[in-house]
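A single protein chain has been omitted from the complex, and every remaining protein chain is retained in its original position.
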Amino acid sequence: MTLSRRQFFRTASGAVAFASSYGVLAKAGLAQGNPIKVANILDATGGLNIYCLKQIKATAMAIDEINKAGGLLGRPVELIFYDSQSNNQFNSQYATQAFVRDKVDVLIGGVTSSSREVMRPIVQRFKGFYVYNALYEGGVCDRRHMCPGLVPAQQVAPLVDYVVNEKGLKKGYILAADYNYGQITAKWMQKFIREKGGEDLAVEFFPLDVTNFAPVISRIQSAKPDVVWSALVGDAHMSFFRQYQATVGKDNIPLAATTYGLGRENATLTPDENEGIMIATSFIDALPTEAAKSFVERFKAFSGEDEYVGEYAEYGYRGTMLWAEIVKKANSVAPDDVMAAVDGVTFDGAGGRYTMDGQTNHVIMDVHIAVGNREGSFDLLKSFSQQPPADTQAVCNLFENPNDTKQYEPEL
Amino acid sequence: MIPEFSATAARPPKAWWWGVIALIALAMVMLPYYVDIALQLDLSIIFVFALLALSMGFLWGYAGILSFGQTIFFGLGGYAYAVLALNTGMTGLPFLGALLIPVAFSALLGYFMIYGRISDIYLSVTTLVVTLIFEKSIRSTSGPEYVIGSVRLNGQNGIPGVPGLTLPWLDGAPLSIEGVFYLTAGAMLLVYVALRLLLTTRFGRVIVGIRENERRMELLGYDTRLYKLGAFVLAGGIAALSGVLYALWGNFVAPEMFNLNQAAQVVIWVIVGGRSTLIGPIFGTGIVQYTSNWLGTVGVGQVTLVLGIVLMVFVLVFPRGLLPTIGDAFGYVRRRVAGRGAAR
Partner (left out) sequence: MIATTLYLIIYSISLLMLVSLGLAIIFGMMKVINLAHGEFMMLGAYACVLCVNAGAPLWLAFAAAALAVGLFGIVVERLIIRFLYGRIVDTLLATWGLSLFLVGLVTTVFGPQAWSISARFGNVSFGGMNFSAYTFVLIAISIGMVVVTWLIARLTTVGLIVRGTMQDATVASGLGVNRNLVYMGTFGYGAALAGLAGAVLVPITGASPSLGLFFVAKAFINVIIGGHLPLIGTIAASSLFGTIDGFVSYVWSSVVGEVSVLIVAVILLRLLPLGITGRLRSGL
């Protein structure tokens, strides 16, 4: 225990100053001792920042809490933030800079799959350790990488189970964003819908900048499905939920979505548009557990923002805390020791228990089925306990192939 | 007026210029021994983009062709290298192939526009639209059905894991960060020197003549369209080189290489440095890239906010760009000093 009361105070003031600037925390943090350095590379600027701004703050909060609790392995933790400006070129530059110039012990960040694939080889080159806090298409098999987010099978299976079996909505019309995540998630949707005795009428993909959904809404009405499945992503695609509600309406044909809520769509759409959308997620603000309530309160106090927090913020906190737990188990921050200690580490977080699966370096977690309400939030319908990242497990075994670094496309 | 800072410097460079070039070359060779590889990486990407800016600056400042779409050849070069190298497992031949494909395409597009007498702002817009078509098309290739040889085009996500250049005398190991630094620095310096010398040749003087007065050059018996096409293809080749080096630098290519933002950034680099010089675009790239790189680490909030202000200030206050403005000021002072000397 090396922290004095004054150091505590300095850390806390750093957290307050953080609200106005990211750089301050690093400077005001515990300068004494030999700090453990954490790099966080995320997009505060540019089109991807709807996924990042809360996560940046949540990561800072995690570091702040670790420091307040006496640091990690008795050492203070220093956070260095880099704004990759929604541009992969900066991910490449900052990742290198983090390892070479700033000599960080762990790299956290990247929100898109492409930014992750740019940074992973750099992590390999400098033999570092990398935490990727996002929901993605699955399949990354790399001991220097861990992902605490959901992968498609983990998320789609419970959602399909609920919608097709319990709700009896058999005929589905699938809409997905036109990139890897959307393409792969759409395939999982088709597979599970068929397995549960449903039927997929059509699958359509949309470039990420499409805002006019009138043509597809007309096609949906001609096809007359029981339910519309959405894996739409991003700012532009939010228009779909507005236009759908203004024409078809969820009362006539319900909506089920895998990505809805990640960009905090629920908090920004109107009550009419949000109400009734069914989602599968690992965290919503309204989870009726003490851990979730406490997390939401602490985050609001830390960030000074009184609005919906959401899953991506919780990912930032969860990923950082899981890494810290692994470090504690390894009793070392050296990436090679951390890598060896991953399997079986648990952290009881806001969304339930998170258990590291050493076979894939992904996370076994609870998946919650929820439905949008009129308050810009979600109501919990049902929880599926401890879902494994089954799609990635089917293609990846880091116990047998520790030197694997590939991203597999899960086979269906 | 300092000849290096003006678009009419068709005279052969003087001895001091060669001296400066030699000094810079020496500095580049020495640099990796003194700075860490993160800085080398930052500098390398500036050199890569400087080539792209050079291709646009040369075309605009000297041939009078304002192309917003040099990113077409930049992106094509990168993608061609990625696809060829991943398919063949080689890197040397794909490097050459990746230069040839965009050059062929620039000849086609240039022929189409220049012989079609599309001019001025309409040529600019055509190039911009073509680059947007490439971006949209590449973005829509996420599905597994879009494969060239054994390489998935991968749409939005781009192609990761593009192999680094292997040189036979380096035992087949891919180029290290230092290697990429030498490669990009060397390429940029060579292209700069080559363009500077080109301007002193007949070809260089003719294209500057066309920029000044195309009708007059036609009446003098020059096939102006052929000369313009030549300049366009040359610039396309430089942009393609930049694209291949970009792929080698970051080991990835992505549709962003073609997008509006990238295209507009090239214009900014050229404008900030000075459009009517060769050295200007290089400096402009350095300043803008370094600034946004630095801003991303200091927590200014929104980086675009600062960049936007910089751009507006430049257009309003230094419309000719940094270097020509400095050059003018320098020339003014020198004339004043010389004038005073003569009065004595």
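The first chain written gets the first letter, and so on, giving A and B; residue counts start at 1 in each chain.
In this text, contacts are C-beta pairs under 8 Å (C-beta built on N, C-alpha and C of every residue); 3 or more make two chains touch, one makes a residue touch a chain.
Keep in mind it's a predicted model, so treat the numbers as computed, not measured.
Student: Return the single residue from B:40, B:71 or B:140 that touches the missing chain.
Tutor: B:140
Student: Among A:249, A:304, A:344 or A:402, which residue is in touch with the absent chain?
Tutor: Selected residue, touching the omitted chain: A:249.
Student: Could you tell me which of A:58, A:189, A:216 or A:287 touches the chain that is not displayed?
Tutor: A:216
Student: Contact with the hidden chain only, please: which chain B residues?
Tutor: Output for chain B: 66, 112-113, 116-119, 121-122, 125-126, 129-130, 132-133, 136-137, 140, 260, 264, 267-268, 271, 301-312, 314-316, 319.
Student: In the full complex, which residues of chain A touch the absent chain?
Tutor: 45, 47, 49-50, 53, 178, 204-207, 209-212, 214-216, 218-219, 221-222, 235-236, 238-239, 242-243, 246-249, 252, 263-264, 267-273
Here is the rule we use: only the chains that are shown with their structure count from here on.
Student: Considering only the defined contacts, which chain B positions touch chain A in the complex?
Tutor: Chain B residues touching chain A: 36-39, 41-42, 45, 136, 139-140, 142-144, 154-158, 160-161, 177, 249-252, 254, 256, 292-293, 295-299, 301-304.
Student: Give the list of chain A residues in touch with chain B in this complex.
Tutor: The touching residues are 21-24, 44-46, 81-85, 87-90, 92-94, 96-97, 100-101, 112-114, 117-118, 121, 178-180, 182-183, 205, 207-208, 409.
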